[in-house]
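A single protein chain has been omitted from the complex, and every remaining protein chain is retained in its original position.
Here the chain labels run A, B and C in written order, and each chain numbers its own residues starting at 1.
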Amino acid sequence: MKNLIKLGVFVLIVLGMWFYTKRVHTPQNQNEKVLVTVGAAQIKGFDPAQTDDVYSACEVAKIYEGLLGYHYLKRPYELVPNLAAALPTVSEDGCVYTFSIKEGIKFHDNTCFPAGQGRELVAEDFVYTIKRVADPKVQSPWFSMLAEKIQGLDAWRNKYAVVAQTDYTEAVAGLKAVDRYTLQFTLIRPWPQFPYILAMGFCYAVPHEAVQHYGAEFLNHPVGTGPFTLQAFNPQLNKLIYYKNPTFRDKRFPSEAAEAYQHLLADAGKKLPLVDKIITHILPEEQPRWLKFQQGTIDVADIASDSIAVEVVQGDRIAPRLQEKGIQLFLEPEQSTGLFVINNGHVLFKNNAKLRQALSLAFDEQRYNELFHKGTAVLAQSIIPPGLEGYQKDYTNPYKIHDLAKARKLLTAAGYPGGKGLPVITLDVHATTQHRQQGEFFKKCMERIGVKIKVVPNTFPELLKRIDQKMTMLHALSWSADYPDAEGFLCLLYHSDQSMGIGAYFNDPAYNALYEKAIVMQPSSERTKLYEQLNSMAAEHVPAIYSVHRPHPVLYHGWIKNYLWADCLYGTEQYINIDLEQKKALQAKF
Amino acid sequence: MEPNPPLLEVRNLSKRFPIRGGILGSLVGHVQAVDNVSFSINKGETLGLVGESGCGKSTLGRTILRLMEPSAGQVLFESTDITQLDAQAMRAMRRKMQIIFQDPYASLNPRMTVSAILEEPLKIHQLYATAAARQQRLYELLGYVQLSKEALHKYPHEFSGGQRQRICIARALAVCPQFIVCDESVSALDVSIQAQVINLLMDLQKELGITYLFIAHDLKVVEFIAHRVAVMYLGKIVEMAPAQSIYQHPCHPYTKALLSAIPVPDPNHTRERIILQGDVPSPITPPAGCHFHPRCWKATAECKTMYPAPTQHGKNHTCCCYHPLHEKVME
Amino acid sequence: MNMYHYAIRRLLYAIPVLIGVTLVIFLLFNVVAGDPTLILLGKHATLQQMVELRHELGLDKSMLMQYCDTLKSAFTLNFGRSWATKQQIMQMIKGGAYASLTLSIPAFVLASLAAIAMALLAAFFRGKLLDRSLVVVSVIMMSISVLAYILFGQWVFAYKLGWFEIAGYEYGFPNFLPYIILPAIIWIVLSIGPDVRFYRTVVLDEVHQDYVRTARAKGLSNRIILFKHVLKNAMIPIITNLVIQVPSLILGALLIENFFGIPGLGNITLQAINNSDFPVIKAMTILSSMLYIIFNIITDVLYTLVDPRVKLK
Partner (left out) sequence: MIAPPFPRSLWAETLRQMLQKKLTVVAMAVVFLYTMVALLAHWGLIAGDWNVEVGGSYAAPSIQHWLGTDIFGRSVLAKIIKGTEVAMSVGFVVALIAVTMGVALGALAGYFGGIVDECIVWFYTTVASIPNIMLLLALTFILGKGILSVYIALGMTNWVELCRLIRGEVKRHKDQEYVQAATALGASHLRKLCRHILPNVLHIVIICFALIFQFAIKSEVILSYLGLGVQNSPSWGVMIDDARVELARGIWWQLVFATLAMFLIVLAFNILSDALRDALDPKLKGK
């Protein structure tokens, strides 16, 4: 009995503490604008050169900035200068890019600088940043993007691959800081996509002082020029708190907008960033993420990869029960293509276009769209997603019409009447609930023409490994744009032994020749034609079964203003505003 | 001198158990359970082996049957040294020598019926070709131990202690052994049952000519059955003599002490009662000299230095003592 | 043999076990599971980069040398950096251990107290309705899947009823308290079933001992016998059972931590599994094996210390 009493007392104490902490927690500075967001995966540190997943890239972009960026309110995407004073001047031959850099940009105040005062950003910082990506000691996953592109960089890298200490003072011909604010890149051959690359995360300016000061721990001590600062990153914290950067330069909210975004101009001309603080929760499971959003404790929820999206988004509208609470939906098609990639190097599929076509015809993308996207996705005809050059709105892939009779006929023609003689085909998927269900759906589709599929779930690295080692027959992947140029998609079917891409291992001489011709061209209607031609080749050879270009729904609460999502846009939190009045009013409804 | 060699002869038999200790489990000593024991048993004879618990008599019994491997010495059965036999030959030899244990509860497998228990030895040694012949043999065995045929289909837990011991006897008899070690076979039974079982064993000896090594912890039990008696103390046989001789003229003080512990069913009978001082010493570090000297009322300095050699005190009466109670036993 | 010899022997015996553990881990993760370069370099990797990286990680050394590295890391507790997050593994583990322990210690203490109390109650009312229902309830609690508890608990109690935080964690006392309550309750519900059953039989075993009969004969009340005498003696198996559970506290509850966003060791492990992050998996495995071994030794030594009946073998 005594034990029971003790137990009771203990429980009471714990409950007391709980109520106490509840009380301590709720009051906040009512006038502080705090944006609460959520990430779905562990953040892998804050080193721009190492960050290669979307979730970490979003966090890095709050702190670091690049030479170029995209206009927040214009579509199609428009490159705008960010740390650069203006867009670069390009030489006649398309090989020399010259940038001038804005003056007076300061790095965050940090102990790595003398007196803790952030130093001014100069052209030399970009030279250092690019060299760092190429440094064999850093082993940046992004180097392949720059490989054989910039004059002298590959030689520099190869030299230090066998030397213990990399010497950053050794000059690289193609990377030159002409003066304090002028930067010059010299390319080996024309590369029209280069400015897009400079807008990507791994080219964000990194101060060498921080890298030297923190050494290997640099990834936990971000020092950038961006709108927000983070004291230090603790990987064991599922909650990141960013503060407005007090030394941020005078950057203003844009005052021009595309037709569709005119309503977002209320804050035009205001100094950025607009919020004082960002809190980012990391919650790997879908259920708690969604429940917390519904509870109103998370402001913005990117639900694109969640199955909940099916429930919430009805057509292009939000479910009424959510609308009542003032929840807003932002829905744009993603520049991505969902694929059931065929390993074209596999003995079964190599030189057997009919088999590939039969599978493609048997796949019921309409039903797929309904089940997994409630019909909101765009059915994919080929590899290029809508919104990119080369995408043809009216084009219909002859092998993308769901036609079982034709599929059976082709299967017979391929030598496997009714699936007879065909081994069980494996389909490797990422082992998440949703991907597994998608795999099962694919399996059910193929069963109708007598093709047996076995779904094999993998962890993501395992999946990549299997693809890389050409161990898969089919695998499900989704490819998203890194930059707004269809080249990023078309290259996936180009034969190259450099990197695996999506692992299609497709090798068609006609396609390869056309691709080589197109990629060195500056944007033009001629290039568009070539892109279209490549796209329809990619459709009819069926190196992969294209499923859908999925929509990207994001939910946010009514008090969040200026919210916008787009594929290549990172670091957009600086534009977001919070209506504190409305927040009070709406939160009363929860 | 007998014209025939003895059925069983034990020569200098020893059994040591290693003791491990220390951090690495190295050898730190031995338990000398059986120490250089020699004796022989003639065909049709019963040798009673008596001693306090822990003196090594059970170990001796089991070592003779090679249920434990001896550390040294020989066991000759019909002039064959069984300690040298390989597994195959030993198995064949086991037909000739059997054992009956102390605890009739632990010595029968509770998961087997009596018929399975009795049949097992027949199967192991492939004694009867047909099932019917085996069945017949089982009935015969039950007859020997005076159990009914119904017993065959029962499980051990359905029997009383005495009945179980009969089953054990039947099992031992199954292979027609010439020699049986009775390892305290009656100690766990009630006194009335003890007598029954002992009578049974004696009847069987008459009928089948079996030789017994009868192990017990007091002299009384052995009195009726044993032709000769050996007394054991701390791994050594201290006195061995024909039954009559030892009961009437115990030479060793220890034997005397054991004898004095037997109650006599006569209220008028008075007898000097010897109560031994102290406990049995540890067999790991037995006392120097005569092992019995710390408890002996006749011990002298001599006893503490060297173990006494066996001396003859009459026909077949040997004793290891410097101060025997009877110098010469009357014949 | 004395106590210290025994303890030292047990410790020495741990060495072959530890070697066994590292060997198994090494075989599984270095030899079988293989190449980390893709995990590290991602989809843009080039062949040359892979070769460079293998050299950097020492994967081009001989198997024996690699095993020595593994062994060395086990003894120096220096596991290097994670492949997936590039973080110092010991640093991750330290942070994770804090979060895990803030959940598991209160949950463990409460669950144990509750289980002991329930076991005593059950033993006190042996054979009565209360006893039987306690046993049945604990069996029922054991029979439901963890995942179901978590999903329902979070949905119903945290979201629908709003009693608890849905998910999240904050370092520092008492900030973490609101976040650990629901996970702790689920933990308690999960672990109380087997514990109640175990403790109940332990207590009942003691009840059958002679000293209880003597105490009864002296006229002591059932309550005093149960709490004063029985509990005191039953403490030995109870404490042993508690100590043996300690290593599992440190690893935490994999699923619970992941669902409630608690950045503990369970969470680290699961992330590592999902990322094929072998150094982290190896470190976690070696550490928890070592803890298991150490706590087993502690239990054994404790046992002999407390209970003179146990012989030192």
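Quick note on the criterion: contacts are C-beta pairs under 8 Å (C-beta built on N, C-alpha and C of every residue); 3 or more make two chains touch, one makes a residue touch a chain.
Not measured: the values here are computed from a predicted model.
S.K.: Identify the visible chains that the left-out chain touches across the whole complex.
M.R.: A, B, C
S.K.: Can you tell me which of B:67, B:202 or B:274 touches the chain that was removed from the display?
M.R.: B:67
S.K.: I'm checking contacts with the chain that's been left out. Which of A:166, A:186 or A:287 qualifies?
M.R.: A:287
S.K.: In the full complex, which of A:456, A:519 or A:534 touches the chain missing from this view?
M.R.: Once the missing chain is taken into account, the touching residue is A:456.
S.K.: Of B:10, B:99 or B:147, which residue touches the hidden chain?
M.R.: For the chain that is not drawn, the touching residue is B:99.
S.K.: Using the document's definition of touch, tell me which of B:160, B:282, B:300 or B:316 contacts the absent chain.
M.R.: For the chain that is not drawn, the touching residue is B:160.
S.K.: On chain C, where is the contact patch with the chain that was removed from view?
M.R.: Here the touching residues of chain C are 16-17, 20-21, 24-25, 28-29, 32-33, 139-140, 142-148, 151-152, 155, 197-202, 204-205, 251, 254-255, 269-270, 273, 281, 284-285, 288-289, 292-293.
S.K.: Touching the missing chain, which residues of chain B?
M.R.: 62, 65, 67, 90-92, 94-95, 97-99, 101-103, 106-113, 120-121, 124-125, 150, 153-155, 157-158, 160, 168, 171-172, 174-175
S.K.: Which chain A residues touch the hidden chain?
M.R.: Residues in contact with the chain left out: 285-287, 290-291, 306-308, 310-311, 370-371, 431-434, 436-437, 440-441, 443-444, 447, 454-459.
Quick note on the criterion: only the chains that are shown with their structure count from here on.
S.K.: Relative to chain B, which chain has the most distant C-alpha mean position?
M.R.: The most distant chain relative to chain B turns out to be A.
S.K.: Of the chains shown, whose Cα mean is nearest the mean of all protein Cα atoms?
M.R.: Central chain is C.
S.K.: So the centre of each chain is just the mean of its C-alpha atoms; given that, what is the distance between chain B and chain C in Å?
M.R.: Chain centres of chain B and chain C, defined by C-alpha means, are spaced 54 Å apart.
S.K.: From the C-alpha centre of chain A to that of chain C, how far is it in Å?
M.R.: Distance between chain centres: 38 Å.
S.K.: What does chain C use to touch chain A in their complex?
M.R.: By the definition above, chain C touches chain A via 35, 38-49, 52-53, 56, 81, 84-88, 91-92, 95-96, 98-99, 106, 110, 113-114, 116-117, 120, 151, 154-155, 158-159, 162, 166-171, 174-175, 177-178, 181, 223, 227, 258-263, 267-268, 271, 273-276.
S.K.: Using the touch definition from the top, list the residues of chain A that touch chain C in their complex.
M.R.: Touch residues, chain A against chain C: 1-4, 6-7, 10-11, 14, 17-18, 20-22, 25, 42-45, 47, 50, 52, 136-137, 139, 141-145, 147, 161, 216-217, 219-220, 234-239, 281-285, 287-289, 291-292, 294-295, 297, 459-462, 464-465, 468, 497-501.
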